[in-house]
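The other protein chains are all here in position, but one chain of the complex has been omitted.
Chain lettering (A, B and C) follows the sequence in which the chains are written, and residue indices restart at 1 in each chain.
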Amino acid sequence: MKKLRDRAAELLSQGVVSLVIGYEEGTKRPRPLFCRNSEGAEKLIFDSHCFHNLAVYITKKELVGKERFAVTAPISTLRSIMQLYVENQLSEEKLLVITVDLSGELREFTTFDEIAAYVAQFELKRGEREQEILSKIEGMTREERWKFWMEEMSHCFKCYACRSACPLCYCSKCVVEVNRPQWINPWPAPLANMEWHINRAMHMVGRCTACGACGDACPVGIPVDLITRKMMEDLAPEFGYVPGQPAKQGNALSSWKLDDREQFIR
Amino acid sequence: MSSNTDFEPKIIAFVCNWCTYAGADLTGTSRLKYATNVKIVRFPCTGRIDFLLLLKSFAQGADGVIVSGCHPNDCHYTSGNFHARRRWIAFRSILDLMGVDIRRIQYSWVSAAEGSKWADLVNNTVADIRALGPYAEYQKVADYLEKEGYNEEA
Amino acid sequence: MSKIGVFICHCGENISATVDVERVAREIGGMEGVAHAIDYKYMCSDPGQTFIKEAVKKYGLDGVVVGACSPRMHEPTFRRACAEAGLNPYLCEMANLREHCSWVHEKSEETTEKAIDLVKMMVEKVKKNKPLDSIKVPVTKRALVIGGGIAGIQASLDIANTGHKVILVERDPSIGGHMSQLSETFPTLDCSQCILTPRMVEVAQHPNIKLYTYAELESLEGFIGNFKAKIRLKAKSVNYSTCTGCGACIQKCPVKKIPSEFNAGLGTRTAIYVPFPQAVPNKPVIDRVNCNYYKRGACKICEKTCQVGSIEWDKEDEIITEEVGAVVLATGFDVKGTDFFPEYGYGQYKDVLTGLQFERLASASGPTFGEIRRPSDGAIPKKIVFIACAGSRDPAKGIPYCSKICCMYTAKHAMLYQHKVHDGESTVFYMDIRAGGKNYEEFVRRAIEEDTVNYVRGRVARVYEKNGKLIVKGVDTLLGGEQVEIEADMVVLATAGVANCGSEQLAQKLHVSYDPYHFFAEAHPKLKPVETNTAGIFLAGACQAPKDIPETVGMASGAAVKVAALFSNDELVREPVVAVVNRLAPPLYSTCVGCFMCETACPYNAIEHEEIKGRDGSLIRTIARVNQGLCQGCGTCVAFCRSKSIDIQGYTNEQVYAEVMSLLND
Partner (left out) sequence: METKYINKSGIEQWFNAIVSSGKRVFAPVNSRGQVDFKPVKKLSEVADEYIQTTQSIKASVYPKAEVLFSYEKVNGKVNLTDFDPESVAETVLWKVHPCDAAGFKPLSAIFNWDTADKLHNAHLVKTSVISFSCAAADESCFCTSVNGSPGNTAGSDIQLTMLPDGGAIAEILTFKGETLVALMPNVFEADKGEKKEKYLVDLPTRFNLEEVNAKLNKAFNSTVWKEQSERCLGCGACAFVCPTCACFDIQEDAHGSKGRRIRCWDACGFAMFTLHTSGHNPREHQSQRWRQRILHKFSYMPERLSVVGCTGCGRCSRACPVDMNILEHITSIAKQ
């Protein structure tokens, strides 16, 4: 922790970066912190409770400005950074990525290739919560799944915290705000909510890195992250991609294979 | 589900201009008969067909949807149908997860030469959807603003 | 409020027999925004079209829907009629009441109701239609031809003869390609060089052709009518403006044992060399890989020999840029070497040859001056075996396709052999004889019947050496699978024709697609055999698939006509059914966030990066822009765009949405 604080203070005081995005202690658990001077760097922490995906901030121009900045990134954030990179949202010159590896050592990445190599060591696994809910869903009939999700969707009030917390939802105008035509009904109603979440999952195909930020953000406890997670688990092997290790030449839906599955096509 | 012979399903077909639309034209020139339930919406390519249109169709009262385009390798634009195929794999997977009845979306490849295949596709799909019955499960929630009223089944 | 005119056609009785057309017109007439609705016996007839034109003027229509036959039939007709009446043609749509309704349903209430729905759908669509203008793209009337074999030569000459400039780029030091290597050509047995070399010279002398030999395409940017080609002129080390082509340097070059590419490895050449005597240009280049000076820093004998001081040791590769409007790809093919065949000795037997090597043996200009002699000992082979389909039609070898030319040239080879070695005995092992073509079958029959070539239908399992002979073990399937064993002096493999090495990289540079075997892909297998899916890039010859000379020449002329047609106008006019990225007022500029996933999805590489800059020139954002020259209007990007920032004219989101909703809302 001290190493991180010292390094952040150093980077800031030497003017290497103008901003370090990291974590500080929050009310109940760590929360995002923006330090712009060495004083702020004293508040930095980095541990396994640091859950927020800070990659969500690094595409916000009003926040990061034009100068170089650093972000402390646990593995989930690193995966998102890689995805943002192939989607042309980041530039190497502006971003310094810092993480703390398993042995507690500070690691800095200045290129995306380095991040890619580092990320490749980590496997994406279901946690206990995901396992519990997903195995419940997997055991349901189609009708039961519909009932389950419609019940969940009835709680959604379209605060779009899922969208706001997702590092990959960086559109300046989301499709739900497009009104010519109005693809998705903007009011919170069960089916309109369902449409939103199906749409969100489709937009995440080949992109979602299963960081769980959307589900964590949901104030009414809908496991929205499991929609995209299950989608990712089902499709990644089939389409041959690894979340967080994106291919530069196109994502799962912008590319194809001659022998893609088609037994459902009559 | 019980089959309902009085039920006339509403089915929309999303087809590409170059293969299936032309194939359906051939069905016409060949004077092959099929059910009136299906209405065709023309797209330049299956690659153009937005998944949201399928969702909207069900929400607005469609009981079934046909999506059809060129056979693999025959796409007028070389790869639109391959892109579409991937999109439908993903879409089906997500719909199934959410509990949407994916049997109501019939995907097909119908070439410009397959006039009779188009007639068969329409007739078979109409029969399948007729057997499934109206997609009330989806349609009835479309208008509700609040959960109350549909979730507490009597 | 829209003012839409609806015109329902009876199509004689084709529609009115099953659809109550009066009712359709009546009900549609009551629709929101419909100003005028009529039905008429033949809308496509002159009086029918006049109805439309008059209504456009009389009611000030801002949209027209014609309920008639398939738009694939008469859409241009009715759009033209609208245009003549002063209405933008893209404000006219057709409802397909014939092919999709009256012809496929019985006369019934439902049929009429479906017809009403179909017309309603188009009325709702037309309400969202916008006037469109055709797209005009300026055309640079200069063509780039890549590859100087017979395909490239023919295409270049044909284009040049229409009065347009051509830039011909050839990788090797001379044009001529594989055809220059051939001895005699089927089915006439005329000498290949005799018919080719005049064409080569014509290319060199043509005022409209600029020839770059020993050059390769570095990159190609732009789109139809407006390409920028970067061409790498490889260093020849010889100054062609002073070189007289006397050949003294070649005589004196001490490095003489380099396998000659032109002779398919059967002869040798020097390090400073002209590939073959009739080369165009007939001036040497230095092969820097094998030259003593470049290898070891000493020699320079050629420089001493050269009377005019043309040797340029320090010459470097040069990259030039040419602006062209069209590209013809004529990079040809290659054949698999004998080392591809473990069963035939992996190329270790000197007397197992490829068909191309046999061509050189049979050629009067070849290493044996036209005598058929064994590379191993120079003896004249008395027994020779030709194996057709060596690699071709063999999925196990990864080449499932037919190489097309082998049946014919194998017959020719056997025939040439019999003509040259009168007491010789030749056997051809074949799978099928594919002799489709004018005088082709007759040619094969002549080989069998007049020249007594022994044709055995069956495959050769093994070729191995024993006591100086090549033992060929095969089966004769026509004789019930009987084992055949021939002690041969020479074996010639009709090895598979494959894509030229580097064709994959070239395809990627040009953004044209290619098949799994790296042959370039035509835009349509039947109707667009010389086009690629990139507008403005055409194919000629065996780079698309193996083919023989007449077919190659025909295709090259076809490509040339496509280029000439393109060059016949100063501007290219295209249907405006293309994608567009939305543009908005600052500070948003566009809803496009520049993820460029559309770029990877577009089959035509039509997505470009557009930099939005502030007044001070600083970069604000980079967004996608559709190159309207390249876009073909498939709309894959539209369905792919998450923020709905791309839309496709003619099938906009609003239009298709309105169509779908009209079908469901009653």
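Throughout what follows, contacts are C-beta pairs under 8 Å (C-beta built on N, C-alpha and C of every residue); 3 or more make two chains touch, one makes a residue touch a chain.
Quantities reported herein were computed from a predicted structural model and do not represent experimental measurements.
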- Note on the structure: The chain left out of view makes contact with A, B, C
- Task: Check each of A:Met1, A:Ala120 or A:Cys159 against the chain that is not shown and name the one that touches it.
- Result: A:Cys159
- Note on the structure: Only one of A:Ala41, A:Val56 or A:Ile137 touches the unshown chain, namely A:Val56
- It is residues of subunit C that touch the chain not shown, namely 30, 32, 584-588, 661-662, 665-666
- Note that subunit A touches the absent chain at residues 26-29, 31-34, 52, 56-57, 62-63, 152, 155, 157-161, 163-165, 173, 177, 185-189, 213, 216-217, 219-221
- What subunit B residues would touch the chain not displayed? 60, 145-146, 148
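By our rule, only the chains that are shown with their structure count from here on.
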- Message: I'd like to verify one number: the distance from the centre of subunit B to the centre of subunit C, where each centre is the average of its C-alpha atoms, in whole angstrom.
- Response: 36
- Approximate Å spacing (C-alpha centroids) for the pair subunit A, subunit B: 33
- Where subunit A touches two or more other chains, by residue: 175, 183, 253-255, 258
- Message: Please output the residue numbers of subunit C that touch at least 2 other chains, ranges allowed.
- Response: 601, 640, 653, 657
- Taking the complex as given, what residues does subunit C use to touch subunit B? 70-73, 96, 98-100, 103-106, 108, 110-111, 113-114, 117-118, 121, 513, 521, 523-524, 533, 577, 601, 603-604, 632-636, 638-640, 648, 650-651, 653, 656-657, 659-661, 663-665
- Note on the structure: In the complex, the residues of subunit A that touch subunit B are 137, 140, 142-151, 154, 175, 183-184, 187, 189-191, 194-195, 197-199, 201-202, 205, 227, 230-231, 234-235, 238-239, 252-258, 260-262, 264-266
- Under the touch definition given earlier, write down the residues of subunit A that touch subunit C in their complex. 87-89, 170-175, 178, 180-181, 183, 203, 249-251, 253-255, 258
